[in-house]
Structure formats: C-alpha cells, structure tokens
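Note that one protein chain is taken out, while the other chains of the complex remain in position.
== chain A ==
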Amino acid sequence: MTNQEALTDYVLRLGDSALILGQRLCEWCGRAPAVEEEMALMNVGLDLIGQARNWMEYAVELQGQGQDADQLAFTRDAHQYRNLLLVEQPNGNYADTCARQYFYDAWHYFTLKALCDSSDARVAEIAAKGLKEVTYHLRRSSEWIKRLGDGTEQSHAKMQAAIDEIWTYTGEAFIADAVDEQMQAAGIGVDLALIHEQWRAHVEATLQEATLTCPDMQAYMQQGSKQGIHTERLGFILAEMQFLQRAYPHSTW
C-alpha cells in the first residue's frame, strides 16, 4: 500500500467515526431529557459532522477521482465505512449515550492532540481545528459520567451498566493494523500505544471520581471496523442517513 492509499484510509476512519456518531446524536433531537441537553447533543453532533466534512474533503482530494465529500458520505455501503464499532452502537438510555460519548471523546481528544504534530500539514490543521471543539465535548461527557455515577443509587446503577455494556467496543481504536503502523512510521499518524495509555489514565481517574468500577482493561475487545466489518447497527443508520440520495440520486437543494 502506498503512503497515499494508507493516508486516505486513515483520514476516512477519522471522518467516518465523527460522521456516524454525529448522526447517532441527531437521533436525540426532540427527545433529550432536558432542553440544555438537547442543545448540547445537537451542538456536539454538529461539530462532529463539520469535522467529518473536513476529513472527507481531504479524503476525496487524496483519492483524486473527482468525487465530493457528500458522495463519500451518502453513497458508500456499510462495508466501505471505517468508523469505530463504538460509535454505531445505539443511543439506549441517557447513561448509554453518555458512556459511548465519553469513551469516544477521550480517545478523540488525545488522538487529535497528537495529530496536531502530524508531519502531514493538512492532517495537523484539521486536528487543531477539531481539538478546540472536542476539548469541550470531553469536559461535558466527563461531567455526566461523574454526575450520574456519583448521583443516586439508580443513576449509579444505570451508569455502571452502561459502561459494562459498551466496554467491549472501547478497545478496537487502540489495536493497530497495517495502516496505523504505516502512518505512524511516516510520522503522519499517532502512536496508538501512547494514546491508549493517556486514554486509560483519563478513564480510570474519571470512573474513580464517579465512584464507578472500571471494567477489566485486558477484557476481550470486539474489532473489525478498520477492515469494514461492522455490527448490524450500521446498516440501519445508513439506511436512514442515505435515504434521500438513494431514492433520488444526485438530488441537490
């Protein structure tokens, strides 16, 4: 694989995770437990979709096939998506949404922070822009873990259950494949072992403050998204997200 091909895949992974989580968050529109949460979820989702567009615009330039970012988002099928399995998991109850968001935000924050030093100038630019936004995302989701974990008996139980349930999807991001290794060697991508260490320290500290039990860091982790193998959830997300372009190809407004 040439560096350019590996970079395209690498950039798509970042963009796809942001896009799919942004889409998931939009499902809360009109249903959030409080108006402040409604606004927060929509703002976070919007930030992520904006970041996804920045990554995808770069990906199509790298591919050089004359596509645009919308075509990448709306015409690829599930096996062509490279988002983490974590972000395609359902919203569940509010604790489930908060757990998924927190584990993602912590990974996202340390990843973008490291990518600010990427040898690829465009990657560094997009990361620096996103990092400012993700800093607020992480602060918000960390606060919710603590508030629910260290809240009532019921909120504690739900938060713990949510963490235990999603845990098996949190390790995939840190398992390097050939693309990750090639990008790290080229100075473009991050050192996943380092990100994992930072992520683990953040998670342990947050869960401890939240009086929650941190699951086993050595537990078996689901993986596959880096090769396009997803849970069945992704198909449903795409069916809704891509409906318009599938039903009325090339329509614009």
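The rule we apply is simple: a contact is a pair of C-beta atoms (placed from the backbone, for glycine too) under 8 Å apart; a residue touches a chain by one contact, two chains touch by 3 or more; residues count from 1.
One rule holds in what follows: contacts and distances are computed from a predicted model.
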Fill in the blank from the handout: Given "Oxidoreductase", "Ring-1,2-phenylacetyl-CoA epoxidase subunit PaaD", "Acyl-CoA dehydrogenase" or "ABC transporter ATP-binding protein", the protein name in the UniProt record of the chain not shown would be "Ring-1,2-phenylacetyl-CoA epoxidase subunit PaaD"
Handout entry: Contact residue for the chain not shown (choose from A:50, A:92, A:215 or A:235)
Key = A:50
Exercise for the section: Identify the residue among A:7, A:59, A:126 or A:234 that touches the chain left out of the display. Expected result: A:126
Handout entry: chain A residues that touch the omitted chain in the full complex
Key = 22, 36-37, 39-40, 43-44, 46-51, 53-54, 121, 124-126, 128-130, 132-133, 135-136, 139-140
